[in-house]
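The complex is shown incomplete by one protein chain, all other protein chains being positioned as in the whole.
Think of it as A, B and C in the order they're written, each chain with its own count starting at 1.
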Amino acid sequence: MSDFFPNIPKIKYEGPDSDNPFAFKHYNPDEVVAGKSMRDHLRFAAPYWHVMRNPLGDPFGEGTALTPWDDGSDSLDNALARVPVFFEFLEKIDIDLYCFHDRDISPEGKSLGETHEMFGRVVEEFEKFQKETGKGLLWGTACLFGHPRYAHGAATSPSADVYAYAASQVKHALEATHRLGGTGYVFWGGREGYGALINTDMKRELDHLARFLHLAVDHAKKIGFEGQFFIEPKPREPTTHQYDSDAAACLNFLRQYDLLDHFQLNIETNHATLAGHTMQHELQTAIAAGALGSIDANRGDELLGWDTDQFPTNIYETTSVMIEVLRMGGFTKGGLNFDAKRRRESHEPEDLFHAHIGGMDAFARGLKIAAKIIEDGKFASFIKERYASFDSGIGAQVETGEVSLDSLDAHALSIEAPSLRSGRQEYLENLLNSYL
Amino acid sequence: MSDFFPNIPKIKYEGPDSDNPFAFKHYNPDEVVAGKSMRDHLRFAAPYWHVMRNPLGDPFGEGTALTPWDDGSDSLDNALARVPVFFEFLEKIDIDLYCFHDRDISPEGKSLGETHEMFGRVVEEFEKFQKETGKGLLWGTACLFGHPRYAHGAATSPSADVYAYAASQVKHALEATHRLGGTGYVFWGGREGYGALINTDMKRELDHLARFLHLAVDHAKKIGFEGQFFIEPKPREPTTHQYDSDAAACLNFLRQYDLLDHFQLNIETNHATLAGHTMQHELQTAIAAGALGSIDANRGDELLGWDTDQFPTNIYETTSVMIEVLRMGGFTKGGLNFDAKRRRESHEPEDLFHAHIGGMDAFARGLKIAAKIIEDGKFASFIKERYASFDSGIGAQVETGEVSLDSLDAHALSIEAPSLRSGRQEYLENLLNSYL
Amino acid sequence: MSDFFPNIPKIKYEGPDSDNPFAFKHYNPDEVVAGKSMRDHLRFAAPYWHVMRNPLGDPFGEGTALTPWDDGSDSLDNALARVPVFFEFLEKIDIDLYCFHDRDISPEGKSLGETHEMFGRVVEEFEKFQKETGKGLLWGTACLFGHPRYAHGAATSPSADVYAYAASQVKHALEATHRLGGTGYVFWGGREGYGALINTDMKRELDHLARFLHLAVDHAKKIGFEGQFFIEPKPREPTTHQYDSDAAACLNFLRQYDLLDHFQLNIETNHATLAGHTMQHELQTAIAAGALGSIDANRGDELLGWDTDQFPTNIYETTSVMIEVLRMGGFTKGGLNFDAKRRRESHEPEDLFHAHIGGMDAFARGLKIAAKIIEDGKFASFIKERYASFDSGIGAQVETGEVSLDSLDAHALSIEAPSLRSGRQEYLENLLNSYL
Partner (left out) sequence: MSDFFPNIPKIKYEGPDSDNPFAFKHYNPDEVVAGKSMRDHLRFAAPYWHVMRNPLGDPFGEGTALTPWDDGSDSLDNALARVPVFFEFLEKIDIDLYCFHDRDISPEGKSLGETHEMFGRVVEEFEKFQKETGKGLLWGTACLFGHPRYAHGAATSPSADVYAYAASQVKHALEATHRLGGTGYVFWGGREGYGALINTDMKRELDHLARFLHLAVDHAKKIGFEGQFFIEPKPREPTTHQYDSDAAACLNFLRQYDLLDHFQLNIETNHATLAGHTMQHELQTAIAAGALGSIDANRGDELLGWDTDQFPTNIYETTSVMIEVLRMGGFTKGGLNFDAKRRRESHEPEDLFHAHIGGMDAFARGLKIAAKIIEDGKFASFIKERYASFDSGIGAQVETGEVSLDSLDAHALSIEAPSLRSGRQEYLENLLNSYL
């Protein structure tokens, strides 16, 4: 294998005392934590779009990323040439899984037919490299937002022809995901939303979107794809309002259109906070509906109003994510995909490694802390005790449905005024700090 | 009738050229607009809590409101003494409907029994004044958040006894609403939410809340109350996360717990913007689910992070609200309740009148503009035309379900690349301004 | 003159009853309002970057704008070919002034020398067209943020060579502004700020920035440029923190580094709201320091967290801007530059016209309302009366400095407890609505 990252060694675990920036201090892939290797708990994935195709531009300036392996063209040859670079990256960073967007791995052709043909050729190349390296696909998706034809949305476009184009892309991306053994397929909202209600028929657009998702479910069945479908909540950006604005909005939509049996959620930290929620809230909301599937692992800046997609490094946040993942019994078809990008000023290839090492170590610490917290059971006991009045007596009757407003009224009139117990939030926050 | 607002005349319509601050410039109650009187379109209501019980305090200082009719005590006598003041206010401001919280109209007693007894006495007084004045009740509700016993929530409290107390209050408030001929009953989230997930069992709390709402539905049936139940979305404040955070979250909850047949939404402008949505978005979301019931008419300050509950004066906002109300065919059991308070610095009784006059005139203008926009049909035509590709051909097949990813793929491959049409947002914004 | 906008007529005033979308309904350039023509009051300018060079891309997709006159290259020829298009636009939309960024009008060359040479050639072309059409330059500026070399800032870059490059660009842009008769020169913060404090020496960067501005002042003197320097506040985007975050931060910086005699502020509506302030607040802050110079006229979406740069259409906002402009005595070297872009979905050339017509009409209405409000004097009288206690007695002594804590204490002890007067905010909001 050629060497596109000549000065970067394969990243290995050296422990917390190492000061080698190109080593893991906490992520020790085969170390067993809570009955499973860290590798299997965390199921890290790297996204092709950020690792290989993000030029690190922003609305105020062109890209800065140095990519000596890339000739800058939109050609098929260049697309093929990028594939070995990506797999070398996966090897060196020791990440087993990846995710892709169709148009990021393969160019737009002169016709839709040519586009599909080139896509097929690139997928073949991925298949070859998967076999050679043992790496696998976590999930695939189609890019239904970059091209100007999708300016008004894809499945929610006012143009039926655009809708058909989007369907065509999804058909091929889904089939490619199936071929590459992907365990999931994601719909991120893209431009499914509106710029302004003044020119929008929201109800009709949502009907179209639901139909679109049903078509994908039907097609998966037809081709034998047994991976999990995910939708990914995000409240705004690029459109003023994205239909999949948060976990609750997605669940409402899935319930309304009879899609909840077929879809789970892929929750992203930065999308959660943009929606005004904590990541933990979004995870619990999804779990309570039996619908947490996968996670886009990144971090936002709560003082900024857009998706900064920073690498996750905050131990409090990775701990709270891993607590929820462990509580739901771990990932099955999902994983932790780093939907994160380096800062525009971190434009050298080695920064890709610093960024992922930091994210992996932060999640490794989060996993170990979460496992300890769950093993100790102090938080769980506190909560169980806090709701104990619903385990017997009138509380238990509430839960079993043996009460009415009349009977509760009678109960209330028969008792002393209830006394309060402290919620002990500060005590519990101190307890949490004792695990860090 | 005695005169608690001695310098304030009965407010009458004098037309846009009047410079009398104690006159309507636009609200002409019996003027017919789009086939119905303004009075019947707008169904204004005044909330007892803001008009009579808001001292205009804030977290940094005590109340400033001047209320010469109030002796400052929590006695039953004082509660009864406030009733005629409120009805004089309704008469003078020419508002036909009102809303109440149980604990705002009547005090907490030494025991729950005494509390209910005093409440009954005050409700009797309201009944008497309704008959005398012809005023009516829009909706009632119970205050399940003010007393320390509800610090951890009411229907979501970890204490079963507190849950029973809340049920007892709702039973009596619901029966009072029925007795007073209320056309609706509202659940506002109060403290149903959490301060921190660290001490919370969210799933169990939501189960309890759903049970609570079902009990209310059952009780309504039992007593023959045929008014509409509403829940009122709000994202935060007082708790860190309110369960009823926005329209979508409420609908998701109602669907999950089989409550959607029994509940509609009472949407408030300031709650919408706190949730990061426009009021129009929340209204359309509710309408699309057949669940828009009533409106809390106020205004927020989008640069501030809390519920400022200002009076609605922005013509753009009142117009957009009335467009949605007209499109859904008008209110049936709901109305426009001014859930708004004067600024703390506007502490004189006459400020109550300035505030309501401004809100009523702003909605009257909004109604007239909305009626003209709908009559002209320019916006509706634009939108219809924008989605025309779904009225026939492949688009119509999408809507009827006669397509698959395969057939759409074939269609896409058979056509020229679709060309885009401008969304004309700026043109439409100009068009909107031409109506103001 | 050739015709790049073949279906667009010269836009003329037709009055409020016109339903011609390509006509002004309110902007009547030569109509006299408050002693001056609307044209002279408003001093509209169009920015070259948004009109000619904004492809309407966003972080999630490529540009959509249709620009049949542009060959898509970065060549000098293409740069020259755009100039007549722009002047045709100015003619047809009837805007007298424009603004430019150096790199938007002219390309980056293979060397800095070539860059300057091409810039000179394009400026010559602008000069020619100014003479032919009578149009003039409001202000110029240099683009110190687009090129990767400015990734870490320009005047605040950690690289002295980058600093020199930036200085070189400013020298040439300033000289071009002088040559084209510009009445101002603007520094917008660009990337002068930081991505993270973790790698930043903020104090040293600010020292460098202040030096940079002094160098520009010195150079202006040297070349005889008597236009006004402006800095333009903006709180974030592209960097995490922009040094010129709001009016107060800019003024603090200008005072600290002895620059306040040489700089005024160019205030933008969307930047104000991103900073958590109203536009009116920022304008009054600048005016109170004698430092309001010019205005970037646009509108933001307060529910979104980035600079949406929408066209100004809200009559409340344009009114409040024009009240401040009239109160300060009108523009001298500044004007109203439409720093606004069409939505990405409004990608046709005619949308440029809808957008500007809407903005110009909205400001024309704002001007007329503001003039009426000032002429009537009701608001001014209310405010004067509100502070009347400082016009005589102890209040006047406070203002003249004839008091001490001791004497004020003695006064306070000698009087009755002061009684409050209502601030009448609701009454005044109603009064404002009576002007719309």
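Following the convention adopted for this analysis, contacts are C-beta pairs under 8 Å (C-beta built on N, C-alpha and C of every residue); 3 or more make two chains touch, one makes a residue touch a chain.
Here the structure is a predicted model, which is why all the values come from computation and not from measurement.
Just so you know, the chain we are not showing touches A, B, C across the whole complex. Between the chain not shown and the residues B:His116, B:Arg191, B:His219 or B:Lys333, the one that touches is B:Arg191.
In the complete complex, the residue from A:Ala173, A:Val186, A:Ala220 or A:Ala362 that touches the missing chain is A:Ala362.
Which of C:Gly113, C:Gly134, C:Gly181 or C:Gly377 touches the hidden chain is settled by the complete complex: it is C:Gly113. By the touch criterion stated above, the residues of subunit B touching the omitted chain are 57-64, 145-148, 150-152, 190-191, 195-196, 236-238, 240, 274, 301, 303-306, 343-345, 347.
Residues of subunit C that touch the chain left out of the display are 111-113, 148-149, 151-152, 158-165, 167-168, 170-172, 174, 195-204, 206-208, 211, 215-216, 218-219, 235-236, 241, 245-246, 248-249, 251-253, 255-256, 275-278, 280-281, 284-285, 288-289, 379, 382-383, 386-387, 389-390, 393-395, 398-399, 401, 403-406, 408-409, 411-413, 415, 417-418, 420-421, 423-425, 428-429, 432.
As for the chain not pictured, it touches subunit A at residues 16, 19, 21, 25, 64, 273, 276-278, 302-303, 311, 313-316, 342-343, 345-348, 350-351, 354-355, 357-358, 361-362, 420, 422-427, 429-434, 436.
In this section, only the chains that are shown with their structure count from here on.
Chain grouping by touching, computed with subunit B excluded: one piece, all remaining chains connected.
Centre to centre, using the average C-alpha position, subunit A and subunit C are separated by 40 Å.
Each chain gets one centre point, the mean of its Cα atoms, and the points for subunit A and subunit B are 36 Å apart. Residue numbers of subunit B whose C-beta contacts span two or more other chains: 276-278, 420, 423-425, 429, 432.
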